[in-house]
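With one protein chain held back, the other chains of the complex are shown just where they sit.
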Amino acid sequence: MNFRIYLVRRILHLIPVLLGLSVLIFVVSRVIPGDPLRLALGTEATEEQVQQLRQQTGLDRPLVVQYITYMAGVLRGDFGYSLRTHRNVTKDLLDFFPATLELTTVAMGIAVVIGMPLGILAAVRKDEAADHLSRVLALIGVALPRFWLAILLQLAFAYHLRLLPTIGRGPAPPTEITGLYLVDSLLAVDLQAFWVSFKHVAMPAFALSVGTLAQVMRLIRAGMIEEMRRDYALSARSYGLPANLIIYKYLLKNAFTATLTILGLSYGFLLGNAFLVETVFAWPGLAFYGVDALRFKDFNGVIAVTLVIGMTYAVVNLITDILYGYFDPRIRYE
Amino acid sequence: MESRQLNQEAGSRKQVAVDREPLLKIEDLAIHFHLYEGRARVINGVSLRIGRGESVALVGETGCGKSITAKTILGLLPPNAEIVSGRVLFEGEDLLRLPEEELQKIRGRKIAMIFQDPGTALNPVFTVGEQLMDVASWQGVGWVPLVRRRNGDLRKQCLDMLRLVRIPDPESAFRKYPIELSGGMRQRVLIALALLGNPDLLIADELGTALDVSIQDQILEELRDLVRTRGLSVLYITHNLGMARLVSDRIYVMYGGEIAEVAPTDAMFTRQLHPYSQGLLAAIPRLSGSIGEGIEGRIPDYIAPPPACRFAPRCPFRMEICDQQRPLLAEAEPDRPVACHLYPTSTR
Partner (left out) sequence: MWFRFRQSTLSLVGLAIVATLVLAAIFAPVVAPFPQHAGVFVDFDRGLQPPSPRNWLGTDDAGRDILSRILFGARISLTLGAVVLIIAVGLGVPLGLIAAYWGGRLGDVIMRITDVFLAVPPIALALAVTAALRPTLTNAMIAIAFAWWPWYTRLVYGQVLSLKEQQFVEASRGLGASRWRIAFREILPNAWSPIIVKVTLDMGFVILTGAGLSFLGLGAQPPTPEWGTMIAEGRTYLPGVWWAATFPGLAIFVAVLGFNLLGDGLRDVFDVEIEQWRAGS
């Protein structure tokens, strides 16, 4: 079937891209002025100590050899040793990644759950007050610096109103299966834990989501308006189908399918902005870890974070492609 | 179309008694469109009558307003259309005065439309079965949906309908998406959808023009049989006189948003009164999509139309009065109304 072939080709295409990415990052990180080793050891370190560490970490070998050794390790699941945390980076990744995944996924959820109805409303009430208002909101949403909004939200809800926690993720729920607190607390059927985790994730996720929310709103609006003009919408009306059915079933499915690919791309921007939002809220996620790694010039950390983000982004886009094929049969049958 | 032998049974030309109450009656319909360039007076006084069990064809070239007339009946006009005057009486009730909820009850159940392009008239992301089931169960009630009857009943009804429109293997078609079906099959599905609500009046808009000619004929024939057995009234919208001849009892010739001539089908083909109808017929042997190739000139500019007779600029028999006085649609002969100054009945 054509669609399956298409998917397989997509996956195969990913491999050289991710490999290329690893090369790129590796080269960038190794070609630096300044010496991270010296930074790691401190200013009192002697030349011999630096040399010793250099040998230990293999940084004295040629670049190509370093790369191959590194990638061999990655394929085994070993991302190297972090000069900053003094642990295996893989362990760090496993600790921090779920938090970011939870944050970005909740943010995407917010964007869709709030953005979609608003978009439909704007389309159905085109050129009326609701439509103009939604346009203004969308413009604001796209332009708002996410980290600034995060700070403002913190000020308002945490400091002044004391409704939500200031920073952090809160305590872990009793069972830790997925590492996603919301999911885990539900699995443990612990509603109290769920509520606590929810309160912690609410502000960061919302701050992260506004740009994507605005985008979803505009895309759904545009999509719905376009679908409204189509012949099948007119024929559906001619059969006497009620307006609600036409809007929420017939038009929406078409409009949503069209926005699906863009949502996948948007996820990338959520991942990118996570660096800023996690910093503001001290959210213990991969991006937060990454920023520390950057400041400290912990290259194994930086490379690992970049690769993981790249892979996550690729997987999300793959998922949206599959979903797109599932929703829109025309893709499947070419 | 001229080279095919088609089944023309005796009795397929019904004689409709003039005094019988018509199912659909359009009176003096006038519709203007608000365009960026100005106000387009597209429909300029159209009157139409369809009796019970009667098949009527509305014939004219592209852009004459026939599709708009059809859409007006069901209240499917775009927002920039303004119905300036006229009535559309269906079973005695003026559809133009009905609120949307009432109109929705009529759509599909009393009057149904078969759309032109089966490629776009079906929702691509839902299966045929899903769309049939929706139409079968959700018809006719405004905001509060009809409670869906037990699936078994409905499903059978839909499958039966597919069988009725001669779709082989209805079970399989039921599960398929529109893209998986051929053009002919999709057209049949559209017919099935229109018949599902058991309407009294069908409107067929350019039926089959998007299809292969041989398939088009086949479907038209089948529809004609279906219509006859169920005693339906049909309004065929077409630019194709040959098709009109095949399926209709009476023909309305439309030009520039007005009715030019009306006649029973046989009579129309024997002898045409209006110069435009004559031109249309003369153009048939020229195998092409647009009939207008036989007649010089183009359709009128609806924003600045000719002051009186809209066909005058293209008419070979043009007279002075044609630019001064609009010809009335009046019976020049019994049962043959025509709007042309060549006939004294049309001149005041």
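So that you can tell them apart, the chains are marked A and B in the order they are listed, and the count of residues begins at 1 in each.
What we mean here is this: contacts are C-beta pairs under 8 Å (C-beta built on N, C-alpha and C of every residue); 3 or more make two chains touch, one makes a residue touch a chain.
Predicted model only: the values in this text are computed from it and were never measured.
Enquirer: Touch partners of the unshown chain, restricted to the chains that are shown, please.
Expert: A
Enquirer: Pick from A:Ala72, A:Leu265 or A:Ala282: which residue touches the chain that isn't shown?
Expert: Considering the complete complex, A:Leu265 is the one touching the chain left out.
Enquirer: Which one, A:Leu24, A:Leu63, A:Ala172 or A:Ala282, makes contact with the chain that was left out?
Expert: A:Leu24
Enquirer: Going by the contact rule already stated, which one of A:Ser185, A:Thr306 or A:Thr320 would touch the omitted chain in the full complex?
Expert: A:Thr306
Enquirer: Which chain A residues touch the hidden chain?
Expert: Chain A touches the missing chain through residues 16-18, 20-21, 24-25, 28-29, 31-34, 139-140, 142-145, 147-148, 151-152, 154-155, 159-160, 211, 215, 218-219, 222, 262, 265-266, 268-269, 271-273, 275-276, 279, 290-291, 293-295, 297, 299, 302-303, 305-306, 309-310, 313-314.
As a convention for this text, only the chains that are shown with their structure count from here on.
Enquirer: Roughly how many whole angstrom separate the Cα centroids of chain A and chain B?
Expert: The mean C-alpha positions of chain A and chain B differ by 54 Å.
Enquirer: In their shared complex, at which residues does chain A touch chain B?
Expert: Residues in contact with chain B: 230-232, 234-245, 249-250, 253-254, 257, 327-330, 333.
Enquirer: Residues of chain B touching chain A in their complex?
Expert: The touching residues are 74, 76, 104-109, 112-113, 115, 117, 120-126, 134-135, 138-143, 145, 177, 179-180, 190, 193-194, 196-197.
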